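The other protein chains are all here in position, but one chain of the complex has been omitted.
Let's turn to chain A:
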Amino acid sequence: MQTPNQASIDANNLLGLSLLQTDATKHENVPSLAKALPSVYLVGDSLTRLDYHIRAAATWDDGRPVLARDVEFSLKLMFCPGLPNESIRNQYRFVQAVLTDPKSPQHFILVCQGQSPEYAHASGDFFVQSEAALDPQGTLRRYSLAELQRRPNTAPADSGLQAVARRYLAAGTAALAAWPGCGPYRLTQWKKDRYLRFQRKPNWWADQLQPVPFVLQAKPKQLDFVIIPDAATATLALRGGELDVYPLMPAREFNRLRHSTAAQAGLRFYTALSHNVVTAGFNTRRPILADALTRQALSRCFDATALLRATQLGDGQRTVGIISPSDRINYNDSLALIPFDLNGAASLLRQAGWRRTTGPAGGWYRPGPSATRQHLQLRVRYRANEDVFATVALQFRAAAAELGIPVLLLPTESGAFSQALQEGDFDVYVRILMGNPFVFNFTPILHTLGVGAGNSTGFSSSRADRLIEAIAAANGPARRARLLHRFQALMQQEAPLVPLFFVSTRVAAGRGLTGLHVNSLKPGYTVAAIERPPTSTPLP
């Protein structure tokens, strides 16, 4: 099974709840199924205890209360053999045990290995499942969480665990409409790759809360999600009133409609700066790209301003680093944007030891180790079928050609692209990095530990490693912001990545709708808070 995409996470959010959720209006994590954010207790120097209470009113569809046992069951279910959860397990391996409280069945403590300010956020970020519905015999109770986590792949099959896995998979494929949830909606109709229909539960437990927190609001009575692969078709459906909301709209369609008077009459247009940044990355393992000066020179060959204009049609924003300019505290605005400056690039190349030769085999050369000669020529890889990446790559090639650097473009199929990145089969790549304003953990993409895993540039520097570790462990927003400012300055200097610009989330919606709360977080709007003044048809 593939990793869940954003659309499936959004759909799951309607069916189930997690302990904590992101409040798009406040841009912070707030309690959802939990009564309050967990109390954090550090034990010694290697353990953290997170103390949670589930809301007393929270119930499953059958009226049973949501209990600490359900949370324990959900965590164990992730590690149950036979379920395709291999990669998600890595995310929750830090929770070692769930201590339930016999006196208070809705109170529990998560014992976590290690100490990190991010644990409080990360520990509440999974959907809680009903033990009574999925494991009525209590099979998983026979195992501790640690036992399941340590269970090797080669362990002999256990019939009890297999039965739980089968039951879970069967519930997911056959009887989704009867899925035991504690969320506000029920999936009543669906066809794979076509559409999903959610109906609001008439008596949902959170309706009794006074006041109803924003993350537990669920206003539409019925929500239809339809899958339309082609942007032109989706735009026609939106214009024809068959759709109410078109999220993540492509720039060109959005811009065309926004400037059409006919469309303006029926639609409203929203944009918000997202946390996704179009980035070029250098393969620092290549001898020609191993030094920062060469990388700095090449980063001056990207005309980010023109690219932003050409691909985003006015939305989006340039940036100095991989932290969004909308994050005013953490964004380092004292740094200057990297200019598009070919003369500057040429002089940096000369500083890096390159010399330009003319003639038929002309180009930039410098002496390499053991009497070899390095030739500066680059292969740029990006996902095929992505106009934005193709435009960036073409612009880079044109600029490099002016300097006399040959550039070969390699548009690559998505799966082959991931493989090429992992194997380091590229000189420069162009892609989008997805960020968020809560977690600043750059270990996977820029730390030495990530080399061979997610760090596809192969960048490794002890200074950067120390800074990344300090950011991950920083307690207090002020200290973290200071460290992040230093990190952005260091990254601009080292230039393993060239963050070009942040893109905008674009949402077009019927004029009559209110409460979309278009924001910088995924999926860009809050579907459950949408309201429509009386009269009309179904939703997105």
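Convention: a residue touches a chain if its C-beta (ideal position, glycine included) is under 8 Å from a C-beta of that chain, and two chains touch if they have at least 3 such contacts; residues count from 1.
As a working rule, contacts and distances are computed from a predicted model.
The chain that is not shown carries the UniProt protein name "ABC transmembrane type-1 domain-containing protein", picked from "ABC transmembrane type-1 domain-containing protein", "Response regulator", "ABC transporter permease" or "SufE family protein". Set against the missing chain, the residues A:A262, A:A336, A:A361 or A:A478 yield one that touches it, A:A262. Among A:S116, A:Q162 or A:S460, the one in contact with the hidden chain is A:S116. The omitted chain makes contact with just one of the residues A:Y270, A:F440, A:F459 or A:Y525: A:F440. Among A:A57, A:L209 or A:I227, only A:I227 touches the chain left out of the display. Along chain A, the points of touch with the absent chain fall at residues 1-3, 84, 86-87, 89-91, 94, 116, 118-119, 121-122, 125, 153, 169, 172-173, 189, 191-195, 197, 224, 226-230, 232-234, 236-237, 239-242, 262, 413-415, 418-419, 421-422, 431-436, 439-445, 449-456.
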